[in-house]
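With one protein chain removed, the remaining protein chains of the complex are shown where they sit.
So that you can tell them apart, the chains are marked A and B in the order they are listed, and the count of residues begins at 1 in each.
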Amino acid sequence: MTDAAPLIEVQQVTRRYPLARQGLWEPRRSLTALDQVSMTVREGRTLGVVGESGSGKSTLTRCLLGLEPVDGGRILYRGADIAVHDAHGRRGHAARMQVVFQDPNASMNPRMTVHDIVAEGMVIHQRELGLDGPARTAQVLTLLGHVGLGRDHLHRYPHEMSGGQRQRVCIARALALKPECLILDEPTSALDVSVQAQVLNLLHEMQQAFGLTYVFVSHDLAVVRYLCDDVVVLRGGMVVEAGPTEQIFSTPQDGYTRALIAAMPELESCLR
Amino acid sequence: MPLLHIDNLHLAMRSYDGEAHVLNGVQLQVDKGEIWGLAGETGCGKSVTGLSVSRLVNTPPARYMQGRILFDGQDVLTLDERAMRRLRGRAISMIFQDPSTNLNPVLRVGEQIADVAFEIGRHAPQVLGLGPQTGLGERRRAAERLGVEMLERVGIPDAARRAHDYPHQFSGGMRQRVLIAMALVGQPRLLIADEPTTALDVTLQAQILRLLSDLVKRSDTAVLMITHNLGVVAQICSHVAVMYAGHVVESGRTREVLQSPRHPYTRALLAALPRPGLQRGQLANLAGRVPDLIHPPPGCRFAPRCARATAACTVATPPSVAVSDQHQVACVHLDEVPA
Partner (left out) sequence: MMTTLPLDTAELAQGASRARRDAWRRAFYRMRQSSLSIVGLVLVLLLLLVAAAGNSMAPFPDHITGSIDTAMRFKPPSWSNWMGTNELGQDVFSLVLGGARISLFAGLAVVLLAAAVGTIVGAFAGYLGGWTDEVLMRLADLKLTLPGLILAMAVAAALGAGTLNMVIAISLGWWPGFARLVRGEVLSRREEVYVLAARALGAGPVRILWRHILPNIVSPVIVKMSLDVGFAVLTVASLGFVGIGVKPPTPEWGQMLSTARGFLPDYWWTAIFPGAAIFLAVLSFNLLGDGLRDVLDPKSRR
């Protein structure tokens, strides 16, 4: 398999959060969410980021999206540092890189209809896209069609739909700006098994149809193994292991990786 | 006689849009020493079933239409609240999902577990290792000692000192261990665990499940483990009951049910799990949605989504048929499916 070109390069990225001072004269302590993290996302492939709570994966997501600055290192998108952008540049990054979050309930404004939720990106980027109302609505319908929803969902509110349908709307919203790369932050963790299968199939379909690059963040090793080409394991803000999926799963080097893989072996042996 | 026998339980729940027929003839038998997994997806009624055994479902808005819940031969649904309270903690114990909200944040951990032990000791002093006529002070001290002992048994290091700590000083996994200690302090005959590991990290999950498994094996406690995660079922459950829309569609020994599922829903569920070796984008898809419980479909509730459904399926809820010793399936089209 030839090495696809790197789309995103994370180089020694560090991110710290200041903590409340313990005493007036104590130096201010900080929490290091990411500690010299490096990884490469190759174009057209799916990178799995495995980590539990406290591993720094949420912080990594926000830094990749440009929503948080980094305190050390840099993140390159097609060779260009994403950090030095002005407001215009930051919007440009939004058009290239989008996200689908874990909880479809929380990631949509409960007072907005499906139509407005999916169209929002186009409204924000009005200047660049130049689409008027009807054109946007047409695009919304097209996107809903891609994810398997129809016109009758157009004016529904999030709470009127099931978990699987909500997540599809989130996927449609993420695709609206025609991004090159999609960050999927535990997109199926909050869904039932049967619905998870539908959404995973859909994600694969979208990747094939639009040539997308995926960064798939999850703690579910079975899904990561199934869907990802390469894997990075995060623990306590540091990368403990990285490599092609099969290599990581067949010959894990790090003790933590081995513990993760060993956590739920029984089901697999039952199914085989 | 089985320790727990849920016999044709029907439950309706009053809601905004009408009355939902949440439990549709649940049938389940648990013997002592068995660890039963009650598995299913959102809305299948597994949590309500577990809560019903401990009579923790509020009636109204719920209403038991039919059926019995026999614990040790006694119908729990007919007991008054006082009798029920005596059973809880002592004979039937529960662990809930989120350890961070189930402990009182302003009381020390040792105090909380001693409270439980003390209360149980009122009617069953032998739990505390005491005779029937003991003073309050001595009982309280015995309760505190027992509390520390339980904390040790669930693997909390330095238990005597840690008993003086508050819940926020414990990590999530530690808190769940404390809750397990509280649930087992009364030496219950039946432990109902409602998604006890869902809120925990994967590595912690395995540890907690192993702990539970060790503890109940030693005391021959029966367990009803409510979960949506088949991995958890495979890990520690000796038996499993798969629920769909308020009915147990398949039950039996875990290995048998997971390796040779006979009900179309169980098969679809297992086929939907991502496995190595599967082609991407080819996960078996279960079309359709969970039925509306306010206006449920007639007969088998899975029929609208089932590839094998015929007119015979809509006549009545299919009875459970035994396909082997302990393996029961509620489907009328069993013969068509190879074992």
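Here, contacts are C-beta pairs under 8 Å (C-beta built on N, C-alpha and C of every residue); 3 or more make two chains touch, one makes a residue touch a chain.
All values derive from a computational prediction rather than experimental measurement.
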Chains shown that the absent chain touches, full complex: A
Omitted-chain contact residue, chosen from A:18, A:69 or A:150: A:150
Options A:56, A:121 or A:237, residue touching the unrepresented chain: A:121
Absent-chain contact - pick from A:5, A:138 or A:262: A:138
Chain A residues that touch the omitted chain in the full complex: 62, 65, 67, 87, 90-91, 94-95, 98-99, 101, 103, 106-113, 115, 120-121, 124-125, 134, 137-138, 141-142, 144-145, 148-151, 154-157, 170, 173, 177
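One rule holds in what follows: only the chains that are shown with their structure count from here on.
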Inter-chain centre distance, chain A versus chain B - centres from mean C-alpha coordinates, in Å: 34
Interfacial residue positions of chain A with respect to chain B in the complex: 52-53, 162-163, 192-194, 196-198, 200-201, 204-205, 208, 219-223, 225-227, 249, 259-260, 262-264, 266-271
Residue ranges of chain B touching chain A (in the complex, touch as defined): 41-42, 201-203, 205-206, 228, 230-231, 233-235, 254-255, 258-259, 268-270, 272-276, 278, 280-286, 289
